[in-house]
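All protein chains but one are shown in place.
Should a chain be cited, it is by its letter among A and B, assigned in written order, with residues numbered from 1 in that chain.
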Amino acid sequence: MEATTKARHEALGLSREQLLEMYYYMLLTRRIDERLWLLQRGGKIPFVISPQGAEAAQIGAAFAFRRKHDWFTPYYRDLGINLVAGVTPREIMLGAFARGADPASGGKQMPSHWGNRPLNVVSGSSPVTTQLLHAVGIAQAARMRGDDIVAYTCCGEGSSNQGDFHEALNWAGVHKLPVIFMVQNNEYAISVPLDRQVAGGSVAARGKGYGMPGIEVDGTDLLAVYAAFKTAHERARSGQGPSLIEAKCVRITSHSSDDDQRRYRSSEEIEAIKAKDPILKARAYLYEHGILDEAQEKELEARVMAEVDDATDYAESQPYAVPEQTLRHVYKED
Amino acid sequence: MEIKMPQLGESVTEGTIGKWLVKPGDAVKKYQPIAEVITDKVNAEIPAPADGTIISLAVEEGSTHSVGTLIATMQTAGEAPVAAPAPAPTAAPVGATVGAPAPTARASTAVLERPAGGARYSPAVMKLAQEHGLDLTRISGSGLGGRITRKDVEAVIAAGGAATQAQPAADCVGSMVAAQAETAAPAPAPAPAPAPTPLAADQVIPVDAVRRRIAEKMRQSKHEAPHAWTMMPVDVTGLVKLKEQVGEEFKRREGISLSFVPFFIKAVVESLKEYPIINSQWAGDSIIMKKEINISIAVATETALAVPVIKQADRLSIAGLNHAVADLAGRARAGKLTLDDISGGTFTVNNTGYFGSFMSAPIINHPQAAILSFEAITKTPVVLENDAIAIRSIMNICMSLDHRVLDGLVCGRFLQAVKARLESYQPGSIQLY
Partner (left out) sequence: MAVLNLVEAVRETLRAEMRRDRDVWVVGEDVGKKGGVFGATLGLFDEFGPERVQDSPLTESAIVGVGIGAALYGTKPVCEIQFADFIFPAFNQIISEAAKMRYRSNGAWTVPMVIRAPFGGGVHGGLYHSQSVEQYFTNTAGLKVVVPSTPYDAKGLLAAAIRDPDPVLFFEHKGLYRAVKGEVPETDYIIPIGKADLKRDGSDITVITYGKTVHFCLEAANQLAREGYEALVLDLRTLLPLDREAIVAAAKKTGKVLIVHEAGKTHGIGAEVSAIIAEECLFDLDAPVQRLCGPDVPAMPYAGPMEKFFMLSPEKCLEAMRTLAKF
């Protein structure tokens, strides 16, 4: 085949710099998460829940949105989404250490319960899937106000069976609201595998039933995800309505630090999915297209690790909120 | 048969007759629509309740009526012919179930039972009684089963309290909590010795609430305050002469007799100013020295003892004190003392000489620190300074003191001061007004 065909990223309108930036975020997501596991295993923080295996899906999706403009109601694995939206590694670490300065909740919530007002990242909770309805409401209100925004929301394939998922898609479909529903399907809802979770086998297939395109995409392929989201984002902005994108990812770690997946997954299986690591895939692409070489990679790694170290040290040194903070912000305070 | 406005929907309470579909004399079959009705929820038709003939229409098209209002009458087979009745709209009361027999309040807690045998006082009743020193055994109850209610007690308080109320707990710190801490509230008495049994010939006098109250107060005083006692003889020859000289004139002017008691009180209050520690109260971890000098005077009535108080006795002249004593004694005997009359005393003066006592050991009026009795005035031979013998009017003054608060030295000095003053009262040496 002649080399006159454009590289995939170029066809999507992405420059080398943008692609490198996407890879940087994938790496940052991964390295932060690895550090969090280390801290948890070392007894420094009580809880971690990981996006390992979903970096391509998250970064690819996030880059289709407008930072500080569009709205996000992410789910607990969406560390990558948050970073691209503008949340800093320091802020992530403050949440992990439950410090008073954590912008999401000042330590009131468990880690990975995101929230950042200036960046339009809405505060999230633990009962899954509730955030999908919030995204619909946000899109609804924005339309009432005449504002051009797109709402991002996400959940796992397990949550796609929760009532709120169906109510949210249906509502968005009826009103053709500018919402993009992402489902990161990593094939395990804690220990329950896909074939016991999703009747019919496909989450994307549900889109049709709710009046929107349901797109299945390889969640380990950064550019495939980006392409799908770019299309969905344009669709939303042009008034054509919502989209459902099912990104098939891999879950490299256990569900969380309170889970041990070796109880229900064979070691062969776990090794096999490590081979599908999206970071490896993206790296290979960058090398293939001469966008990254060993020296640059080393420099990139060093830069990322410096940020991770800085964030860790900073957050650990910060104080907890005073215990009486427990009583604050029940109702509006004068 | 009467046809009434039916309930056409949840929360519908009235309907408007849109259109009559029948007129008097029409035959109708059961369920046949006889009128169109408009409500704010639904537009509906009223069906005939039975086969029969319409007799009369009771309401007009366009009129609005509550659910249950008579709107028409009809004749059904088997009924005696019915004349067209006058329309009698019956309005359904708001939200009420009309004419329902009053059911038992089966959802209510059944605690409002007749109080069990023996008095059961509510917290409000207990609190009010203690604050105002009321004897609940003397108050009759208007509540269920004779229960004393809060209102009953409030009524007693408003009426000034029963005349025979003893020193109220207001003298002690008023609240229940403090009273408990002081054990000044009616504390459970230590187990008394078994009461003696009467013989057949003995007369058994029932102990009334007044007597019981006095008994309790006396017992409490003796039980709590370690009583010490001291006395001094006082030469009141001058005072006796004074009274002889000005007594008649005083009676003419004031309408009441001049008594020795005001002089006793005058000597006492001025000496209390000199020795204010005498005018105090034991409070457990402190001694409260009272600012006001309120003199309790023991007044014997036919049946009992009353101890009314002259407030701020140090501000009254002899005449003023005389009037105060006469007034209080009179009201005490008439049973007309108020709560205020009997509270707030800081020192007690007891005119035991009135009934001829030569020496006595009075019981302290709890929670005061001391009491002073003035014994009979007797002409007595005494030895004067130059060893001459003279006949003088001598009166013993006897002081019981709470030895927690007071010691012999200060009491001795106090008594000397009282003695000196009394001995100084001569014709011309003291103002009556």
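FYI, a residue touches a chain if its C-beta (ideal position, glycine included) is under 8 Å from a C-beta of that chain, and two chains touch if they have at least 3 such contacts.
Note that this is a predicted model, so its numbers are computed, not measured.
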{"item": "Touch with the omitted chain, as defined above, among A:Gly60, A:Gly106 or A:Pro178", "value": "A:Gly106"}
{"item": "Chain not shown: contacting residue from A:Ala11, A:Leu38, A:Ala141 or A:Val192", "value": "A:Ala141"}
{"item": "Subunit B, residues in touch with the chain not shown (by the definition above)", "value": "7, 10-14, 40-41, 93-97, 100-109, 111-112, 122-127, 143-144, 147, 149-151, 176"}
{"item": "Contact set of subunit A toward the excluded chain (per top definition)", "value": "71, 73, 103-106, 108-109, 113, 115-117, 122-123, 125-127, 130, 132-145, 151, 163-164, 167-168, 170-171, 174, 325, 328-333"}
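Quick note on the criterion: only the chains that are shown with their structure count from here on.
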{"item": "Between subunit B and subunit A, distance of the C-alpha-averaged centres to the nearest whole Å", "value": "75"}
